[in-house]
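The complex appears here without one of its protein chains, the remainder shown in place.
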Amino acid sequence: MDKETARVEAFSDGIFGIAMTLLILEFRVPILPHGDPDARRQLIHALLALWPASVAFLLSFGTVLIMWVNHHGLFKHAHKADNRLFFANGLLMLLVTFVPFPTWVLAEYLDHQAANVAATFYCATFVLVSISYNILLWSVVVNRRPGAPGSEMTIARVRRSYRLGFVAYFLAMLVAMFWPYIGVAICFSLWPMWAMLRYYEREMR
Amino acid sequence: MDKETARVEAFSDGIFGIAMTLLILEFRVPILPHGDPDARRQLIHALLALWPASVAFLLSFGTVLIMWVNHHGLFKHAHKADNRLFFANGLLMLLVTFVPFPTWVLAEYLDHQAANVAATFYCATFVLVSISYNILLWSVVVNRRPGAPGSEMTIARVRRSYRLGFVAYFLAMLVAMFWPYIGVAICFSLWPMWAMLRYYEREMR
Amino acid sequence: MDKETARVEAFSDGIFGIAMTLLILEFRVPILPHGDPDARRQLIHALLALWPASVAFLLSFGTVLIMWVNHHGLFKHAHKADNRLFFANGLLMLLVTFVPFPTWVLAEYLDHQAANVAATFYCATFVLVSISYNILLWSVVVNRRPGAPGSEMTIARVRRSYRLGFVAYFLAMLVAMFWPYIGVAICFSLWPMWAMLRYYEREMR
Partner (left out) sequence: MDKETARVEAFSDGIFGIAMTLLILEFRVPILPHGDPDARRQLIHALLALWPASVAFLLSFGTVLIMWVNHHGLFKHAHKADNRLFFANGLLMLLVTFVPFPTWVLAEYLDHQAANVAATFYCATFVLVSISYNILLWSVVVNRRPGAPGSEMTIARVRRSYRLGFVAYFLAMLVAMFWPYIGVAICFSLWPMWAMLRYYEREMR
């Protein structure tokens, strides 16, 4: 791998890490009046009421963590840091940076009447993320050298998974319009598929 | 150590560093009306009233700093970046990222009637952290090569300390339900034990 | 490249990355009352009303991303990490760190009566950024060794682009005083020029 792609990778690592850490800002400290005799019970309730925030935090953290692994997997195939790769990766970074916002919205509205709007918005963000991964895959493959590690079969397999990911997130988005919890559940259910792609990258070396 | 584990380590370093730096967000600038003749005295009082925030900041910063050292100590034994290691580490990173929230809650409620709820929540987070470290230790040890540096005795010693850590945080959690300050004091008192583990790692090389 | 300049570069990468990620904080979660029968429609409207925030986010993220690439391009020519380079780079980092603030102001006021003030403030920030890049170029070129890669012609070409950038942002600032949208559009229109500079750097190696 050339030095330039290593630099793009290191920079992307930073963005992934900061975006994951900023997710915690969705948890807001409950404010209770001092001197309330019932303060203990109220604080317990306020903490328990953070369950939607916890679900949103867990989902986004796990998903971005797995995206980070796949990013490294994909960059193992990258041999040239041309403008195509650079802008495809830049688009992905833009979306990774954006992820905290739909996560905060989901955290705020998951137990609210407008949960379907929040869940649809959340899934729509990941539709864009999966499109961005497909573009990044294309920009990597286009520069593949003939004798590069990893057979055509392998690339085809990854490409199928990436396309399946797009379809699944699109489906989740549609479902979330009516049944927000099922939409969110679909997002969770994609973890094993993305994690499996990693196994494959390793076997290939 | 192979390149993959180095990458996981660098990524974890970033998460540790950002989580520690975000702790400062618990300090909120006191807002006083302009033109108040008594403003100076009020600002001094407002700054002095931040002592619970300072205790919480110091405790979490110190603990995460020591956790970071132990993380490197543990990764010296890691020879393979398999999915087991990856997800065990991911769980730890999730909890490290979460630490600022219980810290902010502790900062807000340590001088409040609901201090025991806040302190119990804080200690409970570190119960999870210590479970996560035990899982990470297991995922590292499972891949140990026969001739790896560090005797079985050493590993056993670390494992004992990690289990002791779990017990101590669990105890702190129970105690904090009734005596929040003692629960917090137990968390502080664990610093030397975790710091001692570091000495041991170095001696082993 | 000597080890010192590599360190300055790595540090700058971190600042670029964090500044880009902090841009997301301009998106504030809309707060709607629980139990409102019309909550869904209101949340949709609240999300659609974030279009100025999206424009500002996209513009700043893209611009800082391209600035990051140009920063690496420029540092390929840096052979000595003297105080001149150090402070020229420090000034640029100060401005990069500052970028989120005019971006948040633009996000808040782009669909507001005071849009021209916000857009002028935004463009003025990039006038300073472009001055800072010109200073950094000077501080790099002043240390060039005779047989360094890249002809005098190349340096002259970069210098012309940097000066053109200054003129363009200055123009955008003046225009934004009366037509804020055109000022913002000029900022977007500079992307291809900065991206083109990258091509050149690669060809030169």
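In order of appearance the chains are A, B and C, and numbering begins at 1 in each one.
As a working rule, a contact is a pair of C-beta atoms (placed from the backbone, for glycine too) under 8 Å apart; a residue touches a chain by one contact, two chains touch by 3 or more.
This one's a predicted model, so the numbers in the text were calculated from it and none came from an experiment.
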Contact set of the excluded chain (shown chains only): B, C
Among C:Leu32, C:Ala118 or C:Leu137, residue touching the chain not depicted: C:Ala118
Missing-partner contacts on subunit B, residue numbers: 13-14, 16-18, 20-21, 23-25, 27, 29-32, 34-37, 39-40, 42-44, 47, 57-58, 61-62, 65, 68-69, 72, 195, 198-199, 202
On subunit C, residues whose C-beta touches the chain left out of the figure: 7, 10-11, 14-15, 18-19, 22, 25-26, 82-83, 86-87, 90, 93-94, 97-98, 100-101, 104-105, 107-109, 112-114, 116-118, 121
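Here is the rule we go by: only the chains that are shown with their structure count from here on.
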Touch-based graph of the chains, sorted into line, ring, star, complete or other: line
Greatest separation from subunit B - chain, by CA centre: C
Same-site or different-site touching of subunit A by its copy subunit B, using the half cut: different
Separation of subunit B from subunit C, taking each centre as the mean of its C-alpha atoms, in whole Å: 36
Geometric centre distance via CA averages, subunit B-subunit A, whole Å: 25
Contacts with 2+ other chains: residues of subunit A: 14, 18, 25
